[in-house]
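Presented below is the structure to which this report refers.
Shown here: the complex without one of its protein chains, the others still in place.
The chains carry the letters A and B, assigned in the order they are written, with residues numbered from 1 in each.
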Amino acid sequence: MDTAQGNLTLGPILFHWSAETKRDFYLKIADESPINTVYLGEVVCSKRSPFMMPYYAEVTDRLTRAGKKVVFSSLAEIMTPRERKMTEALCHDEKYEVEANDTSAIYHLRKKPHRIGQYCNVYNEETLRYLALNGAHHVVLPAELPRNTIYIMGKAAKTLDVSLEVQVSGRVGLALSARCYHARSYGRVKDNCQYVCEHDPDGMPLKTLTDQSFLCINGIQTMSYGYLNLLPQIPELMEMGITNFRISPHSLHTDTIIETAHSILHGRITGEQATLIIQSLLGDVPCFNGFYSHAAGYEWRNHTHALSR
Amino acid sequence: MNMLSIRAQRFRKNPAHKAEFLGLLARPIPLPLINYVLDRTIVKITKKYPTLFNRLSGHHHKTFLIEITNLSFDLILCPNPASPHLLAIRKKTGFHADATISGSFLALIGMVDGRLDGDALFFTRDLQISGDTEAIVCLRNALDDVEGSVASEAASYFGPIGMLFLTILIKMANEHQYST
Partner (left out) sequence: MNINTQHKPELVCPAGTPASLRTAVDSGADTVYCGFQNATNARNFPGLNFTPAELEESIAYAHAHKAQVLVALNTFPPAGQFPLWANAVDLAYNLGADAIIVADIGVALYAKNKHSDLRLHLSVQAGAPSIEAIKFYCEEFDVKRVVLPRILTITEIKSLKQEIPCEIECFIFGNHGLMAEGRCSLTNYATGLSTNMDGICSPANFVSYQVDANRNLRTELNRFTIDSFSCSQNPGYPTICKGRYTVAHRDDPYYAFEEPLSLNLASLLPELIAAGVDAFKIEGRQRSKAYIQSVVSSWRKAIDSVLEGGSVNMDHLLSLTEGHKQTLGAYETKRWR
């Protein structure tokens, strides 16, 4: 892995796919994909976790042999005794590095090398400095950070010897709750959910009363309806010192999106070309980049202006 | 004004006169007279409560249309501390304000005086707003920081009659609060 070239990472699968589907997905990534780092593990709902357990040995083995770095992501919300035990066990695993998505994981990972995920609130250089001293060497920035903030974080990260990662593709998690909204939509609650979230491999779209596509439900998580597309910004992000670019997996076209990101990373296509490819894959679902432009998140802005300092 | 005070006293003794009293308020009153009162009021209040206008910073040049649903006129407020205006205008003149607040006189005066909660009035639809929502929220918050009663303050500028008039209104406002 040459960090000067930038790494492509595959974020954890946020949706409830069957374990067999996940296994097949990862084996294909191992065999065919230019991804450098793969994040495994359940981030959204602890009730989904057990299904994948029998397959991790095979998946991690294949990914590692294919030269991919494997990292396990921790749950984003930890409340129950079971979730606490799961997280503690994960954090004490010596074999794979852990990405903390909640403060209780950070608690267990103190003073040992670890990563900080995008569900932890790392908004500024002071927080970054503290986390670096605490053992974090790699931090995924929150999706809502605008470009100027990312720029300053990039400078701070260099002095702290921390690598930074930014999500560049896929639906973005916007909120977490204790309540399962997938279950609620079927008149159920989290405890008797019957895993209704499996009906929506890319989230369940919510429309407003005036028929506007707005959000997506994924269990306890609320996501954007649109797909983030920061592929055109990858060269600019690299200039700012961001070294890792996260593709968040979806049930369709993830391989093509990875290929497109890879082409951008190596200067083989332009940002405009990348966007044309992504938008043709998504059909009616819009791309957005508003957070990056300090606009409303859902918006799509064309970037022509120079980086402000 | 004298007749008004007699009616007001009768009202205090006998709530049955409430409807009659409201009817009197709803009857057309000469706008120049009202505007004389309002003009004196806003100038005095501007001098007395500078912090009210500090809280409105960013909205000093906005115009607010206050639709008083059960009176014969509406109000226009321009909270510019350099040149504040509070004017009564005839209804449905087509005046274009930045923000519009509609409610009964008692709901509005209750909110101005900090006795009624603006959000609660909104939840019960006793208060309706349109236009520049931020300006309205800002005005509401600024007024709420005024200690004591702005209405009493205004009424006191007009002597005992003013105070008596207001006492009756407040009594009615309280009844309104507990009836919802």
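Everything that follows uses one rule, which is that a contact is a pair of C-beta atoms (placed from the backbone, for glycine too) under 8 Å apart; a residue touches a chain by one contact, two chains touch by 3 or more.
As the structure is a computational prediction, the values presented were derived from the model and not from experiment.
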Going by the contact rule already stated, which one of A:Leu206, A:Met238 or A:Cys287 would touch the omitted chain in the full complex?
A:Leu206
Check each of A:Lys190, A:Arg246 or A:His262 against the chain that is not shown and name the one that touches it.
A:Lys190
Tell me, which residues in chain A touch the chain that this view leaves out?
76-79, 83-84, 87-88, 102-104, 106-108, 110, 119, 121, 123-131, 142-146, 148-149, 152-153, 156, 172, 174-181, 184-186, 189-191, 199, 204-212, 214-215, 217, 222, 224, 290-291, 294-299
Positions on chain B contacted by the hidden chain, ascending
51, 54-56, 58-59, 110-111, 114-120, 122-125, 128-130, 132-142, 144-147, 180
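Keep in mind that, in the parts below, only the chains that are shown with their structure count from here on.
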Which integer distance in Å separates the CA centroid of chain A from that of chain B?
53
